[in-house]
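Part of the complex only, each chain left as placed.
Going in written order, the chains are labelled A and B, and every chain counts its residues from 1.
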């Protein structure tokens, strides 16, 4: 998978994030997975998700990840924080726990119920080790613009902002000025192509490349089931040896598998570059 | 608006649902709105949302709505019900409260956190006044299939199942056997056309009609902001005199408005039937 994403044009990798199966791994498996990916990353920098309810497991995993060659770690807050100041305090402590690792802030309230307004993100970005925001609030485009405005006015230290959410708003977020996209959509080459077209000023061509993928993005972005669909597609593409999720996790019914296969068939018509599926 | 949806091919109307601004109306305004819609519905049957935390307001609104000529009422459970049996008991009481009005069960856990498994829906459908399920679980396609299986095996009284969720999975849910779609997407004529094409066995033509709308559906389906986008589009189409939301509610930023207008311009290229926007 690492090789496939690199060949697809990815400039970096993110692993052990919250959508995938990181919480289902025990500590030894996490480290084994981490080493395996780094070995096959071909020099691409890798961001390693270390989110946990407490600081000690984050500190331990961050230290191991950096020792193994990770470029940065990623932190999302846990559920249950009471208000902006509680979120700010928790995340400041987390940043200290993983220091001196560079860290990425993941803003994904749909997964944890924690809302981070621009002011809180700006205060966290003041930490010189904070290098990036993974912007996954939904709706979230105006927040990206608000943060860019604060950076332009000198009210916030400059950090990179990458979009996420399976690329669901990739054209809009790129036009709003994001610095990249960090998400595991099963056709990463499309994400690369669309960004490059938009940066080259060719929005119509970008939309022509993007829109055929929207029906599949729509399926992959579903809570819970979306991961099973993504792994099925990666398996169909020959990128994963198996599309099965580790328990506990949903299995695709025959009906859903047929629907996803139909989406892939139609995608192959509309975007011929996607035809190279596994036999 | 009632006239526009009727002209677009709607066979019935639903008003005062949970996505719109019903909770922002006082009781007199709700009744005034209800009468106005029924007066302009041109004979289309209308379903009236009556969901409330308690039974008395539901009973009162249901009685008024039926007196005014509504065809049925719609009920969604409130947040905070503890487990399947609590949801079942609450909804049974609600059905008694609105009796003898025919009622539609709205299954929309993203809005209220209440999960209704097929078994609970089947028990509710045993009420002879229960006429329809508005299926808005997400992901929810396998639930539709499960319910159809129970009806086919005689384990559940037959009721209609209509899709919702702004039509986001209209092709798949129609292929799974839904009886209609009940949602306020700003181009209802597309919903009608796509269903008719699928029922005529023309799935490819249906997808050709559907997919150009997916970028806008993706925008309308966003929590909170989506309603502001829908009203903006209805205003652009000349269907609403104003796109403004009643407070409390978000306003579209200039950036978001420009993005939605760009979606409309692109849609007009891809689906020429949508070009009749207001000047």
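One rule holds in what follows: a residue touches a chain if its C-beta (ideal position, glycine included) is under 8 Å from a C-beta of that chain, and two chains touch if they have at least 3 such contacts.
Quantities reported herein were computed from a predicted structural model and do not represent experimental measurements.
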In total, how many copies belong to the whole complex of which 2 are placed? 4
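Everything below uses one rule, namely that only the chains that are shown with their structure count from here on.
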Once you find the CA centre of chain A and the CA centre of chain B, what distance in Å lies between them? 32
In their shared complex, at which residues does chain B touch chain A? 138-139, 141-142, 145, 168-169, 172, 175-176, 207, 211-212, 214-215, 218, 222-226, 253, 255-256, 259, 266
